[in-house]
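With one protein chain withheld, the remaining protein chains of the complex are depicted in position.
To keep things simple, chains are lettered A, B and C as they appear, and every chain counts its residues starting from 1.
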Amino acid sequence: MDFLTTNSPALIVALPLFAAFAIPLISRAGERTRNTFSLVIFGLISFLVAILAVNVHSVGIRVYTFGATAAQMALPHGYMVPVRIMFEVDGMSMFMGIIVTTVALAALIYSLQFMKGRTGQARFYSLMMLLYAGMMGLAFTGDMFNLFVFLEIASIAGAALAAYRTNMADAVEGGFKYIVISAVSALLVLFAIGILYAQYDVLSIAALAHFMQYTPLDMIALALLVGALVMKLAGVPLHMWAPDTYTVAPAGTTPMILAASYISMYALYRVTFTMYGGLINTTAIGWVVIIVGVLSMFVGVMMAVHQTDIKRMMAYHAVSQGGYMLLGVGVCLAVITDPAALASYGRDAMNGGIFHIINHVFYKALLFMTAEAIFFRIGTRDTNKMGGLARNMKWTAGFYIIGALAISGIPPFNGFASKLLIYESVLKFSPVLSVIAMFVSLVTLASFAKVFYSAFTGPPMPAYEGVKEVPKSMIVGMSILAVLIIFFGLFPGLIVDTIVAPATNALIDQASYINAVMGAVP
Amino acid sequence: MMESIPLNFPFLAAALLVGIALYIMLFKRNLIKLIMGVAMLASGVNLFIVALGYRAGGNAPIYTDVPPGPMVLSVPQALTLTSIVINVAVLALMLTMVVHIYRHTGDIDSEKSRKLRG
Amino acid sequence: MLSKIVRTVANQLMLFILIFGLYVIAHGHLTPGGGFQGGAVVVSGVVMLLVAFNAGELKKSLRERFLSIMESTGGLVFVVLAFAGLGTVFFYNFLVGSPIFGDIPIPGPNPGNLWTGGFIPLMNFAVGLKVVAGLSAVVLALALFTSGEEMEE
Partner (left out) sequence: MSVVDYGYAVWAPLIWIVALIVIGVMVLIWRNRGQKDYKKGTAQTDIFLSGAKVPPEEQRHVKSENIYWGFFESLKDLYGAMMRPHTGIVSDYLLWFVVILAIIIPILVGAG
């Protein structure tokens, strides 16, 4: 047990990599063996994540150094710098880890029967494991260069998965757009890393934060990082790839690509809060984040209500909901140097923004899965051609209702809990922003009502008479998320106290992140 | 000879590469040219990082039979190497996707081959 | 398919390219090079064969199934070597001081000892295997695309 606790940060990333390489070999032994293997490996990973989460919750920040026992290396004249590759796991990393693992588990179970009988399944599961490894690596990494590497791993795996159905022209197009956008933004991240490395000769995030001088060059690097990561997390006006890619990704991979974009959001927070945390004047960067957030909310929802493709509509909603998170966190960022405002509403806004990530990933993953379930049965995503499906697909319809009510912020589902936190705290910062947020929520409800009406209700359509409910593994995958949504909605206090508040504290408390690595540095 | 080249010449070259790459990516509608743009952007960034580690007159950072004298910083070279490897994978993936796009639509013009918009 | 002269020369040259690639891989911990570079050298030989013969011809001897197994093996060996260090920490170089690649080099300039580096040379070989298989599959797939054929599943 001790061994697992000590080595869990490395194992959580290494096991999926191992599985990704092993799956093509194991697939030779048959479909059943491979599926069992994937599930067993993933069960093991989930167990490790749980162990690590408990560990981080009790002992605080964990630093795991690869290949040696200490992160630092003393130079001959006594000066110590962190030179090793290391993982630094704090509350926020763990929070993202929990999200990604839950979604990936649900997606994996969902995919088992969805993918049944299709070609290239070995590659599909292999890429899913690779995507998971990339995301977890990004959440855990403690240095900037590995941030770039894991960003690229996640992008490559995500793009290959999005273009998985190569028999459809639009699937390849969506995957292509994703890889181009990801490659360009990752290269600009690398450029920013180069600028930082040129000045401070270190790559560790903690060391960079420790040495940071906030020169104009640093600010250029910050701008490049913010731009590139906002692109990856699909903030308006850099969101246009998101609908294209989310629409075409198959089965359980859309939720995983969605989670990948929130991992980029995590990277953005890590950069702005931890690396540039000592910035004297955070108002500018705070307002940049707020404006991107408000634009995302508004443009995303207005575009969504217009769509007729069910997954495209949900993708635009993903853009719009991303705006809520940016709004909440941006408000906190703008007031972080003002202790009174921070205590009064800044921390609550941040809690809301962070809490919304987990809520949104869960309900949006559920919604994407219901959309994919419809596609699985009737072969179209066009809502114009749907109708009366609730008669044939009762479980799917039920899950859709849960997801739709949660995303529209209807109590008692989880979306309401985090949106309320955002509304109330943003109201104290700027009432106009809060009103916009509420309006967006309203339009969200309207657009989901529209799709519910046109897809699930109405008279039975003669074309869909023989449509059956989706297979069991897909229902199990969706019900995991549905149960979590209801649980989070009923016990928001518990969730905020146990996982959201530690994540917020980890981001705001820059000093302890630095000390975990730089503690021994004179 | 080496002294006659200004030290920031590689940075100018990197800036030029990035500039050309951005021009290609933004204004060319041919998908293959777009990929060339991405490749050039990668080269520009890689050149930038390698140039960061250069010290005038330094040796290559390899201890096998090294002559005495200062060495070039090796970390940026390792970073560049990693980034090159990753870019090979990215470019291969992009090219494969363009081949698929061409197969489906018979065109590699991004305006004529698009299916997803609005 | 090019002329018989080109094909024969390509066949002969392939051996030398293979040797050079293996040299670059094996000396990865001493000189510039390593798994990726050496692998890329070997794949350049594959590309030469691709030009000399055509893609359909090459597909017969370089099967997708074989390449896939080779690639997975390379990746697995790499990860398993990393796992093997878990007694101390992940990626711990447990082979240093052992009879396999275990010599500890003299600090500073030295003539180079191939028997050093712990598991680094082994990892270089694993990466080389993966790169050779992966890149060959990529170039082969792209060549087959242009000639209108498909890789088999």
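Assume contacts are C-beta pairs under 8 Å (C-beta built on N, C-alpha and C of every residue); 3 or more make two chains touch, one makes a residue touch a chain.
Keep in mind the model is a prediction, meaning the values are calculated, not measured.
K.L.:
Report, in label order, the displayed chains that the undisplayed chain touches.
P.N.:
For the complete complex, the undisplayed chain touches A, B.
K.L.:
Any idea which of A:Phe148, A:Phe176 or A:Phe429 touches the chain not displayed?
P.N.:
Touching the chain that is not displayed is residue A:Phe176.
K.L.:
May I ask which residue of A:Ala104, A:Ile285 or A:Val426 touches the chain that does not appear here?
P.N.:
A:Ile285
K.L.:
Of A:Val184, A:Ile290, A:Met474 or A:Met518, which residue touches the hidden chain?
P.N.:
A:Val184
K.L.:
Touching the hidden chain in the complete assembly: which of A:Ala198, A:Leu342 or A:Met461 does that?
P.N.:
A:Met461
K.L.:
For chain B, which residues lie in contact with the unshown chain of the complex?
P.N.:
The missing chain touches chain B at positions 22, 25-29, 34, 110-111, 114-118.
K.L.:
Quickly run down the residues of chain A that touch the omitted chain.
P.N.:
176-177, 180-181, 184-185, 188, 214-216, 218-220, 222-224, 226-227, 230-231, 237-238, 240-241, 244, 279, 281, 283-285, 288, 299, 302-303, 305-306, 308, 344, 348, 351, 383-384, 386-388, 411-412, 416-417, 420-421, 424-425, 428, 446, 450-451, 453-455, 458-462, 489-494, 496
Here is the rule we use: only the chains that are shown with their structure count from here on.
K.L.:
Compare the CA centroid of chain C with every other chain's and tell me the farthest one.
P.N.:
Computed centres place A farthest from chain C.
K.L.:
Using mean CA coordinates as chain centres, what's the gap between chain B and chain C in Å?
P.N.:
Using C-alpha averages as centres, the distance is 23 Å.
K.L.:
Could you state the distance in Å from the CA-based centre of chain A to that of chain C?
P.N.:
35
K.L.:
State, to the nearest whole Å, the distance from the C-alpha centre of chain A to the C-alpha centre of chain B.
P.N.:
For chain A versus chain B, the centre distance works out to 28 Å.
K.L.:
What residues in chain A touch two or more of the other chains?
P.N.:
Answer for chain A, listing residues that touch two or more other chains: there are none.
K.L.:
Enumerate the residues of chain B that touch no fewer than two other chains.
P.N.:
Within chain B, no residue touches at least two other chains.
K.L.:
In their shared complex, at which residues does chain C touch chain B?
P.N.:
Residues in contact with chain B: 30-32, 36, 105, 108-112, 135, 138, 141-142, 145-146.
K.L.:
Which positions of chain B touch chain A when the two form their complex?
P.N.:
It is residues 18, 25, 31, 34, 38, 41-42, 45, 48-49, 52, 75-76, 79, 82-83, 86-87, 89-90, 93-94, 97-98, 100-101, 104-105, 113-116 of chain B that touch chain A.
K.L.:
Can you tell me which positions in chain A touch chain C when the two form their complex?
P.N.:
Chain A residues touching chain C: 3, 7, 10-11, 14, 17-18, 20-25, 64-69, 85, 119-120.
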